[in-house]
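Accompanying notes for the structure given below.
A single protein chain has been omitted; all remaining protein chains appear in their positions.
Chain IDs A, B and C follow the sequence of writing; residue 1 opens each chain.
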Amino acid sequence: MSFIEYGDTIKDGDTAIVFLGHESMFPVKVQHGTVTQTKYGVIRHSMDLIGKKYGSKVTCSKGGWVFILHPTPELWTMNLPHRTQILYSTDISIITMMLELKPGSIVCESGTGSGSLSHALIRTVAPTGHLYTVEFHQQRAEKAREEFREHGVEHLVTVTNQDVCKNGFGVSNIADAVFLDIPSPWEAIGHAKAALKAEGGRICSFSPCIEQVQRTCLAMEEYGFTEINTLEILLRVYNVRTISLQIPDLGKAAEDNSSAGFDSSNPSNQGSPCTNLQQGTVQFKSGVPQKEMVGHTGYLTFATKSLF
Amino acid sequence: MSFIEYGDTIKDGDTAIVFLGHESMFPVKVQHGTVTQTKYGVIRHSMDLIGKKYGSKVTCSKGGWVFILHPTPELWTMNLPHRTQILYSTDISIITMMLELKPGSIVCESGTGSGSLSHALIRTVAPTGHLYTVEFHQQRAEKAREEFREHGVEHLVTVTNQDVCKNGFGVSNIADAVFLDIPSPWEAIGHAKAALKAEGGRICSFSPCIEQVQRTCLAMEEYGFTEINTLEILLRVYNVRTISLQIPDLGKAAEDNSSAGFDSSNPSNQGSPCTNLQQGTVQFKSGVPQKEMVGHTGYLTFATKSLF
Amino acid sequence: MAAGPGPRICEGECAVLKRGDVFKAVAVLRRRKIIFEKQWFYLDNAIGHVYGTTFEVTSGGNLQPRREVEETTTDTKEAGTDNRNIVDDGKSQKLTHDDIKALKDKGIKGQEIVQQLIENSTTFRDKTEFAQDKYIKKKKKKYEAVITIVKPSTRILSTMYYAREPGKINHLRYDTLAQMLTLGNIRAGNKMIVMETCAGLVLGAVMERMGGYGSIIQMYPGGGPVRAATSCFGFPKHFFNNLHEFPLSKVDSLLSGTFSTEMLPSEFEDNAPVEEESNGLIDEKQASIQETEEESITATAMEINQTEEQETMDINAEDVEFKDNKEKDNKENVREKQRKQWERRKKLIEAAALLREKNADGLIVASKFHPTPLLLSLLEFVAPSRPFVVYCQYKEPLLECYTKLRERGGVINLKLSETWLRNYQVLPDRSHPKLTMSGGGGYLLSGITVVLDKGKSDSSNLEALKMEEPSSKRCKVQDLQ
Partner (left out) sequence: MAAGPGPRICEGECAVLKRGDVFKAVAVLRRRKIIFEKQWFYLDNAIGHVYGTTFEVTSGGNLQPRREVEETTTDTKEAGTDNRNIVDDGKSQKLTHDDIKALKDKGIKGQEIVQQLIENSTTFRDKTEFAQDKYIKKKKKKYEAVITIVKPSTRILSTMYYAREPGKINHLRYDTLAQMLTLGNIRAGNKMIVMETCAGLVLGAVMERMGGYGSIIQMYPGGGPVRAATSCFGFPKHFFNNLHEFPLSKVDSLLSGTFSTEMLPSEFEDNAPVEEESNGLIDEKQASIQETEEESITATAMEINQTEEQETMDINAEDVEFKDNKEKDNKENVREKQRKQWERRKKLIEAAALLREKNADGLIVASKFHPTPLLLSLLEFVAPSRPFVVYCQYKEPLLECYTKLRERGGVINLKLSETWLRNYQVLPDRSHPKLTMSGGGGYLLSGITVVLDKGKSDSSNLEALKMEEPSSKRCKVQDLQ
């Protein structure tokens, strides 16, 4: 297993995802002789995991079962230990596309935080690119290094523990793209420009507050960035449900049925998308928006470092 | 006809709405002896309109027909002559509710603009309330007065031509609610407070830019307003369409049909919400979002003037 | 007693308690223990004060009016620049739980407790302004027992219901209700038909907008109309003079001309309005449970736990309206019962007569039923050139309703929509949309009635259909500034 390559079977030392059911899962470090507790009972790594195919159903000691999934940056984002606020896949998707990342890209990132975006960036620039990620919090930088090692991607990433606003990214003129998720991104725009290739590149800054965006846009303009564009992206998830609606009793059954224009009122008519399953109700599939959704993560400001 | 009362038949002097078809309509001033040109031909007011029921189908000279509608503030908003940017019904709805307007309320408004919101406010506070509306542009104030007269609501509204930031609303301690749609609302918060009843009331400020909102919120806090709440509301309209999707040809017809797990692939199965109308396609009703929608009108900031 | 010219809190009225964004409707009664936001108190001292007054809960559950109503901002402007040096080990607060309890027992006010907590936090000064603010808000919420008593309104009640009991109002979000009232051109003097199963909230909103002018016919399923939320509005008595009700189950017979009051459903004669008695009964049991039970912590938590506390809200409100009835029940006699039955029948005949005129000024539907049959029948009672608005929690039934209405004809300007609502935090250097928002507020189908030529419906409908088909050219959006 590695976060940049699929493997077929679960091996000792792998990080795997235990999937218990709808949006319920957790990561597990596979180790000979270890057991993992789940609500369905115990999983014994040596017997239940190692050597099995990824995607297999594993029966726990209490008889319930789980699926063991191959890790991906997206599953990691959903399951990683939070050391900071993290970026989720919706923002990560647009960041990756708008920064024009692909295999071979050199990217700079600050801060590393919990490594949610870092894993996705490494995945995309592998096998020939590199991520330079800067984290000012020492413990977090350490922890990130450790995770990258465990996930088999340490050769694709350099973690530096410094203040990007003061000391920059530690590289110059080599990056295709820079990503900033720090409290004062406007203080790092100069360093970002220095890190980017002379021929140009893309930058993105993520900020929760509009005032941060305002200052960042001014700084980007000052440093000659072009195509400055701020956007916001939200995910709307629909639960697929079977809904039953009652047909109101207007007294038709007990009454004279000759009243004009009423016969078409029966929704079980041919061609109708509803299925009349029981007397007086209509059933249909509906994509129901979740009652509560994420209303804001942050503003994303993209810009281009131009040629001259 | 009046904008605050329904009438059954079209009368000389009425303002009526000529409805030509989907989102195509215009207002007309009904006058004996007048004719109106439409793409379906001429409408002669004396013969075709006066005395007819509102909601009637009227055949134009070229044989095409239109519907004549009773005016409402909402139809007026869709059809009024624009002298400024106007507020639309989506924002108007939430403004009216959040200002707690009802028959008898006293409201102050600035600026009058094209009178879109004014008509809706008058409708809601009638028959015993009053609107004090302040407009700094003289021609616009004049025009608004004229429209209110024509629409039979002049007894419910007082139009003042002055700068609300300098001179306020011209009334004090009588308003239940104040609405501001001006470039510098923060300069009018003091006047708004003075216009509101001593026992308190509600205020709303509409601003397109976030910087205006920031200053306005600060001013509201300074003047002791509470429950300060900024929100944004957008309308998403769905076009109801019948969609046909092709069933892909996977070669089943020409092939052996015994392959496992494939029979359920036919979406025309029982219980499916699709209707198989012609060979190889599936038809269904869909609520299709409009390709382009209004992405922003303005931020609405509401607050309460408290007791003390 | 506070000064001020506004309306005062009176015994027996319906009022709304407010703390931050959380609302609760209650009946103002003496010697009745109220539990709100984990705090218990009596409303006795509030009586006579002006609506809008903010009170602090003092020892013994007494309410004491506060002068300053603004959220007191604790002054701590020393802030760190980032939190890189903070290691959260759970040991940063020097005050123990016992210390805090002791402060509370001494009768120290919440505001002071929060200040003490800040002074005894070893990390507070190192936190960013951001984090400081968060900390203060959290602690204030926990230790400051401040409530405001406000007059009910559609704004307040619809917000309250959506937050606390969305299931009772079919998840109708307040801004969606606002759209309905505007699209329906609800105003004084209208004759409106309202069909709702939203606990009477939509009916109340319509009544508020009509201000006692005009008339309303409420169509109801089952044994009688539900008006639990309606009574929370605290409308004056005369608002109910022109409020009529008509059973849904008689709509078809009314339309076909076979309707007669002799054919009333038996429940109607016996129990209507059903809510009164049964709810009154529950109320008695409820009161005692309430006394001992701890209230859930927040409105959203309550929504999940589905506690009795929620029902109490409605029932308390109902108390107000039906208090007189209950008192009379005690000395109830046969003559009284007969008089009531006769009155009910009279009102039914009046409602039927109003509907038969087929000249209503609008139709508002917001129910748990499939909207199509409701619309196809109830639109018959509406005059031409009048708006109608249908709410449904789901989009799919409105697609069908749209199609059937097109087939029927007699309606134009059909529009299927939903609104998207987002609140903002606006603070110096910290402005952004709120981090959570409602995922959906339900869907509306609105339109305008026109004269329906039943004779040549085939060709005209076909033409109308063509006429209204949304054009494929892109929608023109006003280019504001």
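The rule we apply is simple: a residue touches a chain if its C-beta (ideal position, glycine included) is under 8 Å from a C-beta of that chain, and two chains touch if they have at least 3 such contacts.
Because the structure is predicted, anything quoted here is derived from the model rather than measured.
Novice: Just to verify: which one of B:88, B:223 or B:284 makes contact with the chain not shown?
Specialist: B:284
Novice: Touching the absent chain in the whole complex: find that residue among B:52, B:197 or B:252.
Specialist: Here the residue in touch with the unshown chain is B:252.
Novice: Pick out the residues on subunit A that sit against the missing chain.
Specialist: On the side of subunit A, residues 4-6, 8, 19-23, 53-57, 67-70, 72-74, 85, 89-90, 92-94, 96-98, 100, 102-104, 120, 123-124, 126-128, 197-200, 208, 210, 213-214, 217-218, 221, 224, 226, 228-241, 285-287, 290-294, 297, 299, 301, 304, 306-308 touch the unshown chain.
Novice: Can you list, in ascending order, the subunit B residues touching the missing chain?
Specialist: These residues of subunit B touch the chain that is not shown: 136-137, 139, 183, 208-211, 236-237, 243, 245-252, 255-256, 258-262, 264-267, 272-274, 282, 284-299.
What we mean here is this: only the chains that are shown with their structure count from here on.
Novice: Using mean C-alpha positions as chain centres, tell me how far subunit A is from subunit C in Å, no decimals.
Specialist: From the centre of subunit A to the centre of subunit C is 37 Å.
Novice: What whole-number Å value describes the gap between the mean CA coordinates of subunit A and subunit B?
Specialist: 39
Novice: Quick one: report the Å distance separating subunit B from subunit C, using the average Cα coordinate of each chain.
Specialist: The mean C-alpha positions of subunit B and subunit C differ by 23 Å.
Novice: Can you list every residue of subunit B that touches 2 or more other chains, as numbers and ranges?
Specialist: 210, 285
Novice: Find every residue in subunit C that makes contact with two or more other chains and list them.
Specialist: 395, 399-400, 422-423, 428, 431, 433
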